[in-house]
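Mind looking over this structure? Questions follow.
Excluded from the complex is one protein chain; the other protein chains are retained at their positions.
The first chain written gets the first letter, and so on, giving A, B and C; residue counts start at 1 in each chain.
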Amino acid sequence: MKHRLDLRIGPVSFRIGSDWRSPLDALRRLYETYPEPDPVADFTVRLEAERVWRRWLRPSVAIRGDYVLPDAAPMALAHGLLAAEMGMNLQMALGQKRFLLLHAATVEKDGRALLMTGESGAGKSTLAALLGERGWRLMGDEFALLDLADGRLHPFPRAISLKNRAIALFDGVAPDRLGPLLADTPKGTIRHLRPGAEAIARMDEPAPPALILFPRYDPGFARAIRPVGAAEVFVRLTQASTNYVALGERGFAALAGLVAAIPARAIDYADTDMAAALVEELWDQ
Amino acid sequence: MRDARVLARLLADPSRAGAVEDWTGLLSIARAESLLGSLAWRLKGIRLPDKVAQILEVARRDSETVRTQALWEAEMARRALAPLGVPVILLKGSAYVAAGLAAGVGRSIGDLDILVPRDSLDRVQAALLAAGWEWVKEDAYDDLYYRRWMHELPPLIHKERDRMIDVHHTILPLTARPTPDAAAMIADSARLGNGLGVLSPPDMIVHSAAHLFADGDLAGGLRNLWDIDRLLREFAEADAGFWPKLEERASRHGLLAAVHRAGRLAHDLYGTPVPEIWRVRDSADSLFKARLLARDGWGRATRPALRFAFYVRSHWLRMPPLMLARHLWTKARR
Amino acid sequence: MTMGDDVNEPGSEGFAPTRRVVLALGAAAASTVVTIRPALASTAGSVLNCEIPIPEPRSAGQYIDAAGNLVAPGTPGSFPPLGRPLKGEEVKKLLAGGPSPAGVDSQAAQAYANYIRRLQAGMSGFTCYASLQMPR
Partner (left out) sequence: MAGPAYIADPPDAVRAVELDGLTALFHRPSGMTHILAAPAPQILAALAAKAGDAEAILARIGERFEIEAEDPAAAIAARLAELEAAGLVRRA
């Protein structure tokens, strides 16, 4: 393709090709401080014009690659950075078979990992990002990679996609860590945040899980902590995984092992400070 | 990478692995052509860059899941159809893995394809619907069209397992010019231990070649041709008299030309050891070959005009009103 | 994901003989087997074949407001549950701003669309929605 950028995020390498320069320029800036890519990529992402003339005329970006979701809607070229990020997500969701992939945010402290999953779009990503600025190591805000052999979690510290009101929470970070403000995307206003230096420096360092949280956010919620039964944790994690069934018995063993060994709690919170305090409290128990 | 040639060469001769320059491109092509699992098993034990070895190790494991699921789907169809007492013949990928053939090793398998006697179609359909399969498209319940013109029932999908089944009563659309003898195929099929069957070796080749050259638009053709390479090698090795049997059988089904073309192209792309007398020059082969290899190092489909021509051809092959047009088109090309 | 309500504690007796305990066989209508289904796999095959109930069965009877939230029946500005699940194809058209599904007025259709957009993992219909959408 005309333009190309290779990226390595933790144990996964991507080759991203594009018909246009701008999405890759934005991506390059966002991932400037990441290490050298692997010479061979796990996955290829293609950002391409749906028809040849659509490269110039009302350009819209079709997200394709090694794995393709049929009928996925194309995006405006102005949102090309988001398209690239979604393209990488898509390859992971459809093609990743080396790890048990959980749609979850992960942070680490004292060598042990906290896994947060359950509620999509209710702030787990924001919460992980916030904890990442408050003494935790951000391992990933989107996908947790559970090692099938030893049960540890591998970091996948992609840029965090801050959505809507969450964006203002990070006004204080160094400006070079922020991507462009993307207004009117299918998910609202989005701004990408590069994880802190430690998250990137230690992206090859896995950690054993110690706690599973199912956060729920609603401005009207009263603070609450509830136990979650093992069977419910098991089923919810299978539904948070894009490849559980594909991994067969190894996925079953890894997930059953995780559920048997790690305590789980559901938490309700009304704002991110409340959530951060809840996390610290549960972590110390 | 200009086309998929590097992939074909590597499948044919794994010792070329050391000469591969663009592994990322090669892996994208292999994924796009549904050949990653086959490649992974083919390169097992070969010295490879670490990352490539890791990706292929994962692909081998994944192919085990694919195999399990394919065999399970066949078993569930067997359970649903067992009370009918009709022969149920597995076709394509499911047949290769069920029969333990080399063509099944690492093969991607999506739908379950079975062949049943035409006069049992109503009962087979009723048994499948009773066992949890449902029509993929309610409005495509233009059963009559399928019954009159097609070689299969409209596709069914299992409501719990989300897996599709194609129930064939012969191997080509009824409108196609060759009219294979499905009853003979069923009569000569081999029984597996569990009550299911697979086609005899010659018929398996005939079906694969028919599917590739007398029916579709060659999408996924590189994989189908790889099946043919594996099958031909295995059958010819096991039976010294295989080639004449194959020719006799292909003639009987009216598909000798398709089988010959499959043999020539398999020999060309994968080095399949076909008989000397098959290796004649055919002016159209180069077009077929170019179509089979039309994939670039980003995994993108290339040569849109050629692809479109083969797409049009697939309709010409199937549709009665266009039979004449097909004839004229062939003439005009000479 | 439905589980019979009237099942007893099975303990570990299924696979290792222990003391003699009471085993209830359950009512004929109960359900004792739930199969884990792929969350985002096999999207290609099922994308046009999946369905989304509105609302999901465990919230049966609740109304849907314009933003897609579940509200008490009869809440002003809300819409009654749809009597039938929406098919993947209808959902796709709906979310893409296409015509309303047959028999649904356009305001109700928008509320249903918003409800679908709020579906979360574990809820009935989520897999279908996920298969129609990108992750994130």
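Here is the rule we go by: a contact is a pair of C-beta atoms (placed from the backbone, for glycine too) under 8 Å apart; a residue touches a chain by one contact, two chains touch by 3 or more.
Worth saying up front: this structure is predicted, and the values here are computed from it rather than measured.
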Please identify which of the visible chains the hidden chain touches across the whole complex. A, B, C
Just to verify: which one of A:L102, A:L162 or A:V245 makes contact with the chain not shown? A:V245
Could I get the residues of chain C that touch the absent chain, sorted low to high? 3-4, 7-15, 17, 20-36
Missing-partner contacts on chain A, residue numbers: 229-231, 234-235, 238, 244-245, 248-249, 252-253, 256, 259-260
Where the missing chain touches chain B, by residue: 65, 68-69, 71-72, 75-76, 79, 82, 132, 160
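The rule we apply is simple: only the chains that are shown with their structure count from here on.
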Once you find the CA centre of chain A and the CA centre of chain C, what distance in Å lies between them? 25
Once you find the CA centre of chain A and the CA centre of chain B, what distance in Å lies between them? 38
Let me have the rounded angstrom distance from the C-alpha centre of chain B over to the C-alpha centre of chain C, please. 37
In chain A, the residues touching two or more other chains are 246
What does chain A use to touch chain B in their complex? 1, 13, 15, 17, 38-42, 44, 46, 48, 65-67, 95, 97-98, 246-248, 250
In their shared complex, chain C is touched by residues of chain A numbered 63, 69-73, 85-86, 89-90, 93-94, 103, 118-122, 142, 161, 187, 235-236, 238-246
Interfacial residue positions of chain C with respect to chain A in the complex: 1, 34, 36-41, 43-44, 47, 92, 96, 120-122, 126-127, 131-132, 134-136
